[in-house]
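First the structure, in the form of structure tokens, and then the observations on it.
One protein chain is absent from this view; the other protein chains keep their places.
Up next, chain A:
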Amino acid sequence: MSQVIQITSTSTSTVQYSNGYEQDEYMMQEEEWDRDLLLDPAWEKQQRKTFTAWCNSHLRKAGTQIENIEEDFRNGLKLMLLLEVISGERLPKPDRGKMRFHKIANVNKALDFITSKGVKLVSIGAEEIVDGNVKMTLGMIWTIILRFAIQDISVEETSAKEGLLLWCQRKTAPYRNVNVQNFHVSWKDGLAFSALIHRHRPDLLDFHSLKDDPLGNLNLALEIAEKHLDIPKMLDAEDIVNTPKPDERAIMTYVSCFYHAFAGAEQAETAANRICKVLGVNQENEKLMEEYEKLASELLEWIRRTTPWLENRTPEKTMAAMQAKLEDFRDYRRLHKPPKVQEKCQLEINFNTLQTKLRISNRPAFMPSEGKMVSDIASAWQGLEQAEKGYEEWLLNEIRRLERLDHLAEKFRQKAITHETWAQGKEQILSQKDYESATLTEVRALLRKHEAFESDLAAHQDRVEQIAAIAQELNELDYHAVAAVNERCQKICDLWDQLGTLTQKRREALERTEKLLETIDQLFLEFAKRAAPFNNWMEGAMEDLQDMFIVHSIEEIQNLISAHEQFKSTLPEADGERQAILGIHSEVQKISQSYGLKTSLSNPYSTISPEEVLAKWDKVKQLVPQRDSSLQEELARQHANERLRRQFASQANLIGPWIQTRMEEIGRSAVEMNGTLEDQMTQLKQYEHVIVNYKPNIDHLEGDHQLIQESLIFDNKHTNYTMEHIRVGWELLLTTIARTINEIETQILTRDAKGISQEQMNEFRSSFNHFDRKKKGGMETDEFRACLISMGYDLGEVEFARIMSLVDPNGTGVVSFQSFIDFMTRETGDSDTAEQVVASFRILAGDKPYILAEELRRELPVDQAEYCISRMPAYRGPGAVPGALDYTSFSTALYGESDL
């Protein structure tokens, strides 16, 4: 091996360091060695002192020293020893021999060792060492120092030389007058050393009292270092002061001792600290472990305590209690658990921290004691949480359940009350026997009510079922007061069944009663339907049987008799009907009795009572024979009447025609113009005589007629002649004969008065007869007109009317022969007109316009005179005297004329 020792030369004038010491790399070091084999003698001197002192400081631990650095290491033994001491390691056994090669071998062992520590020894050979080459040896020692004292220095990531420098700078930083820039001149004033000492051991020197006395300072520092720091004096103070640039290596070496001393102290401190730390850590760890254990115990204890509480599933009875439990649980969750969660967390953290710490500090992992392991805690915690969850669920369920139970219980109670209220009294109502004395309509009404009740009942069925369902649910849900509920429910159900039964019974009873009443009603109706017509029939019969009859013929009475017989034949049937009707009534009685109906049995359809029927029937029965007898009586009477009729008839039939004949005779006589009027008269008189003599017949007939009338016979079919006829005929006959006679008389008078001859009369007669077409004895208007025309009268309507009014003043429409003659004779003959009468009176009055009463009396028959006097109005004309009578107006008035 070769090593390169670089020797640098420095100029004393300028403090320039162009050596590679700043770099302080091994490679640099090689260069250093390579340069020059020259070593500055000052430096050599310093190095020798310093290195020797350094080696001795180590060798003394092995109990040896060196005095001469180039000599004492020549055999390599102390070298090896030195290495052993400073490394703390064993080197291979040195060769015990004195031979050169033994020495070389030993030195090689040492060098190998050094190399094994990573030092590249360049140009340092064992032989030079064995040969005692100072430079080599110093270089080798420097290498060793560098390697073992300086290389491992690490300060703030700076190592070796820089590190050492940095350390010096750091440590001396507080000291304003110390400025360490290098390992040579910075140390000359000794303040740096002092600072270093003061920094670490202010008790050893009072830095601030140091003066500017490099030598003194240095010596002081050296002294103190040797005495108190166990650092031998490796430097010579005078040398340092006097040398412009002290040897860097020597300084470095000495400073490194300080480093090691302090750093060592520091290290020791650090070590102590570390130990303290470690111990502290240990203690801490142990404390943590204890704490963990404690916490774990507590936690587990708490869990152990709490879990059963959470697992307790004893239900409470009331909502309140459960809610209290819930509250507790909430408290647990809110107040009690979180800290425990925290604790657990903390426990975990602690555990982890502990483990980490232990791991970091290379301790074995923490193994908690049995049952307190993390897994135990975790599982316990899990158990807790599960219990908790389960508990919460259970709590809520329970509360829900209790709520539901409360709700159900309340619902049950309400429904039960409602139902019980409704059911109150229903039993009594249903057990009523009110239908026993009700009428049909009432029973029907009861039935309707019952129907309504039944539907009400049906509606309530639901409710009862609901109540039972609720009770059931309460049972299922294990309600605490379920016994009372069940009891009540049972009562309700029993009552319900009871009501059902009663309802049914009542319905049956009502229906049955209804049926019966309906039957009875039907019977009543039947009764009414039959009784009414029967009653009418009976009443009719009674009426008929009592009927006052008026019959006028045998036929009629016989009809009545046969009708009566017919009626009698219907009696048996009627009797049957009567029995049937009465039978209906007794039927009703029977039914009513047998079924115990208490209703009043009055027939709503009929006012006819059976008693009435019976009574009327008896009456009818009574009346029948009565009628028989009266009819028979009547029959007899009718027969008698008939006899009377016949009698009358036979008479009348004789008389009637007789009268007729006479009438015709008379008529003929009047019409025919046989003989003179006198002859006619005589004949008529004869007729008259005959007629008069016939009167007794009429009287006799009248007598018969009276009988007939008394017998109230109003008709007679045996004759067409009624008494009236006969009477009228007779009257007419009498009148006619009288009139005819009168007519003849009149005609005679007229003839005489008017001087109409018989021929004229006959002419008038024949004209009249001719125009009396209908031969009535009087002309009608047309006939008269025709007659006039035939006589040559050419008449206008007015004139004819006038004539008509004269001839037929009464407007009968018939012109009688007399009027005709009057008219004819008036026109042809003289007539007394009013003027003529007036004239006549004038004569009597002696030409006065008035006449006096005495004159009248004188000239006229008494009664006519009196007539005139009484009738004549007083004359008021000119020349009137008292008692003057106006004969003019009287006369005109006589003639039916009044002059106005």
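Basically, contacts are C-beta pairs under 8 Å (C-beta built on N, C-alpha and C of every residue); 3 or more make two chains touch, one makes a residue touch a chain; residues count from 1.
One rule holds for everything that comes next: contacts and distances are computed from a predicted model.
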Among "Ubiquitin-related modifier 1 homolog", "PTHB1 protein", "PDZ domain-containing protein" or "Defective in cullin neddylation protein", find the name that the UniProt record gives to the complex chain excluded from display. "PDZ domain-containing protein"
Going by the contact rule already stated, which one of A:Ile360, A:Val798, A:Val862 or A:Val881 would touch the omitted chain in the full complex? A:Val798
Taking the entire complex into account, which one of A:Thr781, A:Gln818 or A:Ser840 touches the absent chain? A:Thr781
Residue of A:Ser209, A:Gln428, A:Ser629 or A:Ser898 touching the missing chain in the full complex: A:Ser898
Missing-chain contacts on chain A, rising order, are 781-782, 785, 797-798, 800-802, 804-806, 809-811, 813, 892-893, 895-900
